[in-house]
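Missing here: one protein chain of the complex. Every other protein chain is in place.
Chain IDs A and B follow the sequence of writing; residue 1 opens each chain.
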Amino acid sequence: MSTAATTPSAVFPEKHYLNATYGIRSWLLTTDHKRIALLYLVSVTAFFFVGGFFAMMIRLHLLTPNGYVLTPDMYNRMFTMHGVAMIFFFLIPSIPAVLGNFLIPLMVGAKDLAFPRINLLSWYIYIIGGAFTLYSMVTGGLDTGWTFYTPLSTVYSNSAVAPAVVGVFITGFSSILTGLNFLVTVHTMRAPGMTWFRLPLFVWAHYATSVVMILGTPVIAITLGLAAMERVFGLGFFNPAMGGDPILFQHLFWFYSHPAVYIMILPAMGVISELIPTFARKKLFGYHFVAAASLAIAVIGFLVWTHHMFLTGQSTYAAIAFSLLTFLVAIPSAVKVFNWTATLFGGSISFDTPMLYAFGFLGLFLIGGLTGLFLGCLGTDIHIHDTYFVVAHFHYIMVGGAVMGYLGGLHFWWPKITGRMYPEWLARIAALILFVGFNLTFFPQFLLGYNGMPRRYHVYPPEYQVYNVMSTAGASILAVGYLLPMIYLVWATFYGKVAGDNPWPATGLEWKTPSPPPTENFPVTPVVTWEPYDFHNRKDLGLEVGLAEAHADD
Amino acid sequence: MAEQEHTEHSEHIVPPWLYMVIIGTLMALTILTVVAALQDLGRFNIVVALAIATTKATLVVLFFMHAKYVPKRTQLVIISGIFWLALLLFMTLSDYVSRVDYRGVRYPMSQNAVHISPSHRS
Partner (left out) sequence: MHRTGALYGQFETLEQQKDTATLGMWIFLVTEVMFFGGIMLAYTINRHTYFTAFAMGSSMISLPLGTTNTIVLLASSFTMAMGVWSAQTGKKKLLPIFLTLTIILGFAFFYVKYVEYSQKFHHHLVPGKTFDVNYCVNNPSKCEDISPADLDKEREELQRANAADPNLNSHAQLYFSAYFGMTGLHALHMIIGAGLLFWLLHGSLKGLYTPQWNTPVDIVGLYWHFVDIVWIYLFPLLYLIDRHR
């Protein structure tokens, strides 16, 4: 790509948050939101590896119809631990705790979050919860499915249920405290001139996510608490032998766990809302609609949970109502997709790595979202419930959506976080490898599910083998696509090209401070007088209409 | 600076006499709820009990917790919390109360259902 206006030669700041203080205590006892974000980065990545290991075991085992790699019991433990590690310890914290923690104070123009010590506490709570769950994993693991359905989990399972349940319970508080911090920060800590409608959509997305965290997570906490009580003390709410009701557990469980998927996707959508205007050099189309859609997803997302329970024998009338609501919740997501697409139209698009991830998100989230409608429809759900169709659907959203958003965001803000650029061509290749690997892994799973292969089964009829082999092959390619960024992002932290304040350039407030930022974020409290994504009127970005796009030199 | 709405810092201080009126009312309502529980009101026993409890809770929230005097934003937080609880309860109950099988018979769990008596896990 040619560049007419080159970025000014970047200077690496002398003092910044990474070298402000030294020593392990300054990291473990830090209250700087940026350092806490990095603590989280390390821990969620570690759990990503843990979850990835279990995924690898599943896919290896499923290469053959009779499965020679694992015993049936071990297979159950593998998919359970994969789910628990990935959902509770990777997907839910990832974007909010890493990118949200780092960026929200910068984006609103504050020196830190509202409650910095509570922020650190939330990380420690995460670690303690993680420790309990790891303990469960190493003492034989958990075989109930990440959904912990009763009475298997509370009465009959012979696996290490109690430590895992306690671990997830504890980690829930990490989520609650993060959400609380974000909500209060956005309400009370915005810089002068930073009105609600000047906030970046990343902040709106995290605000909506925080609402979900606050209202939903306590319910899973009490549910798991009751399940643990039942397992340890024999309480009985969920045990049919005592007159209890397993469906009650499911209601309570899914009341949180459905909104939880919105906790996982809304932040990624927030990232995409930042990437697309930046790399299309165009104001986001329909800012107010996208902000409202984030809130709508958060609210309506609480009204649909029974769609996970259509086949439990629940009331048909309730099922009809929830199915209708499930269709409704797709609308705000669609609004966002339309708005992102409309932003691209007439824009000056550049294909930097973050934009490749954004494109990947658009396509894959679209497929994932549309297939959700098949599942939300009562008639079709009867056939595809608990098949690989569901597995493919949620992986398209979680991996094709949320993880792509996470990686796109990491790449986009890596210069801000570390002060250095990642290697652009290698990153583009890794993104493509990831995209190919992902589709090869999960598209066949739609076909498997459509053709009737149930999920969570350790064996399958031979006619399903071809798709399973394709899926496993794809998974190995996907793994390469994940490993590459882990390696080059670390490399780039030390040896990458110096990025400067605003390499892209992008319009957010976080780009007006040096890279990496000083501990107090802004030397002087900024006063905001501009609208978001306003490329046209931001003379300070050095972009002029008519010139070829100016972005970070390769 | 915080946003431009008026925070509670023209701090409204509730006078002690009002607190005494409220605590007196709360005690009276407590006695009322016990007395009401000892009367046979049929299906309305629970309605009355919950109505009195809600009145007491409202008094505590409005006056002891100063919710009457806090900015609208905080009041919205309180109402959302209560609303969400109602959502959890009512939407789940909507499943249980509307269960009807193909014969038109309602089928919640019945206290006369036969099941294994409690035993420790095998």
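Details
As a convention for this text, contacts are C-beta pairs under 8 Å (C-beta built on N, C-alpha and C of every residue); 3 or more make two chains touch, one makes a residue touch a chain.
Small disclaimer: the values here were computed from a predicted structure and weren't measured.
Partner chains of the missing chain, restricted to those shown and counted over the full complex, are A, B. Considering the full assembly, A:219 is the residue among A:219, A:260 or A:499 that touches the omitted chain. When the omitted chain is restored, the residue from A:18, A:92 or A:110 that touches it is A:110. Take chain A: the residues that touch the chain left off the picture are 105, 110-116, 176, 180, 183-184, 187-189, 214-219, 221-223, 226, 229, 233-237, 241-245, 248, 251-252, 255, 520, 525. Within chain B, the residues in touch with the undisplayed chain are 1-2, 7-9, 11, 13-16, 19-20, 22-23, 26-27, 30, 33-34, 37-41, 45, 49-50, 52-53, 56-57, 60-61, 63-65, 70, 73-74, 77-78, 80-82, 84-85, 88-89, 92-93, 96, 108-115, 117-118, 120.
By our rule, only the chains that are shown with their structure count from here on.
Taking each chain's centre as the average of its CA atoms, chain A and chain B sit 35 Å apart. The residues of chain A lying in touch with chain B in their complex are 155-156, 187-190, 192, 215, 219, 234, 236, 240-243, 245, 247, 251-252, 255, 302-303, 306, 313-318, 321. Every residue of chain B that touches chain A in the complex is listed here, in rising order: 1-3, 73, 80-81, 84, 87-88, 91-92, 94-100, 109, 111, 113, 115-121.
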